[in-house]
Each structure stands twice: as C-alpha cells, then as structure tokens.
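Every protein chain but one is kept in place in this view of the complex.
== chain A ==
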Amino acid sequence: MSTLEDRIGAAKAEGRAALIGYLPVGYPDVDASIAAMVAIVEAGADAIEIGVPYSDPGIDGPVIQEAVDVAVRAGVGMRDVLHAVEAVSAAGAAAVVMSYWNPIERYGVDRFATDLAAAGGAGAITPDLIPDEAGEWIAASERADLDRVFLVAPSSTDARLRSTAAASRGFVYVASTMGVTGARATVSDAAQTLVARTREARPDIPLCVGLGVSNGAQAAELAAFADGVIVGSAYVRAMLDGRGPDGVRALTEDLAAGVRRAGVRA
C-alpha cells in the first residue's frame, strides 16, 4: 500500500491537488526545522519532503544550499532526519525523505529502509539516483513497503519516461524546468507538456510538479493539471529570512488556497 498515493488520492477526492512542502532538517537547527515542518502540516500541507543535508547538493540552487550548508556544518545526520520523520507523521502528514544518494548509501540502504519504515516514513525521493542505478534501493524499499520517487525532466525521452515511471511508487516527481531548484517568476509551460507525456507513459500513478513554485497563484496554475504541487525554495527562503513557523504557516495558507482554487482536474 502506498502512503503517498493514498494521500494524493484523498486530496483528489476533495477536488484539489495535494500540497507537498520541502524543508531540510537542521536549519537553523534540528528542533526549529522540525517545528517549522509541523507548522506547515498544521496549515494544510498533505506531505513534507524532509531534506537530508548533503555537502554537495548538485541540483540545488543557492537558497537551499545556504540552509543545507549550515546543517552539514552542524553535523546533522540521518538520526535527526528520522526524528523529523516521526514528528511529521505524528502531525498527520505523509513524511517522505528527500536525499542525495550518498548519505543513504553511507547509512546502509537496507538499514535506511528499515529505520525509515519504523519511524513511520512513507518513502524517499532520490534526486541523483536514476532507476538504472537503483537496484539495491528498489529491493530494499519493496521489502520495507516504502514509496520510491524518481524524477523525470523535460529532456527525458519517452522510453525513459516509461521506465522511470514504471520504477516509481507513490508518485513521479515532475521536475518541470531544466535547471536547479529556486523560486521562479513564471512556472514553465514545459510543466504541462511534461505532465501530459508522463501521464501517457504511465496513467496510474500520481504526478507531482516541482521546481520554481513560490506562491498560491503559481500553485493554482499547476494544480489545474498536476496531482500535486511541490514547494521547496520558497519555504527555505522563509526560514533564511527568519520568518520561522509563522512565516511558513502563512506561506502554506496561500499555497493551500492555491491548490484548491484550480478546481477538479479534468
């Protein structure tokens, strides 16, 4: 049973897209980051992407790297991430870990799957792990009954959309623009095209769109055609600006209204 698919399905039953917020564990410190995640859940997010700090976040832009660098220097590790997973689950949202591959490999792939499941986690998003290299993770996540979210990109061929979507469980992460994470003034038209192509590749899995969303209007735009809207840098920006739990709560309310404005997807 897929926790993420259930959550996204429940949102759909309410006639809206799901809202997924991202924050890294450990900025400005572990407790404050977990408090902010809980605030996002309370304000209406369906799932939290819980970021594992990593020293070489190759797909992230300067905003996320700035926050993550602080956490890396403080020695934040998987144990802290698992605490965040417990807290987010207890607050009532699906907890999905977002991690570059090396921290998981270093922790031990099987151990990670076992401990994540025990903490109540839904699964993991692995931005630099393609299914071609993921044999061990696919086996471990199957054993632990966890979701595994792979990414597709505008440059993905149809064949890769099929194989990547087929290997995914929970949802497929549609990385709507070519480039690194970071808020953008406009959400790319490419997102709609890519969602349509991915849906054709695999119609029976939810598709969530990320990269660049920072406000309710953009969320509404994406919610018109996607099953879920992922917001990352805008949350991290709020934390970097010191807006804390109140700041992320206000942002969530705007975004949550956005995903409802779009109405039911045709």
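As a working rule, contacts are C-beta pairs under 8 Å (C-beta built on N, C-alpha and C of every residue); 3 or more make two chains touch, one makes a residue touch a chain; residues count from 1.
Convention: contacts and distances are computed from a predicted model.
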Missing subunit (named according to UniProt) among the choices "Sulfate transport system permease protein CysW", "ABC transporter ATP-binding protein", "Cytochrome ubiquinol oxidase subunit I" or "Tryptophan synthase beta chain": "Tryptophan synthase beta chain"
Among A:Met98, A:Ala153, A:Cys208 or A:Leu222, the residue in touch with the chain that has been omitted: A:Ala153
Selected residue (touches chain absent from view) among A:Gln65, A:Gln192, A:Gln218 or A:Thr252: A:Gln65
Option from A:Val70, A:Ala166 or A:Val180 whose C-beta touches the chain left out: A:Val180
Absent chain, residues of chain A that touch it: 53-59, 61-62, 65, 69, 72, 75-78, 101-107, 127-130, 132-133, 150-157, 160, 164, 175, 178-180
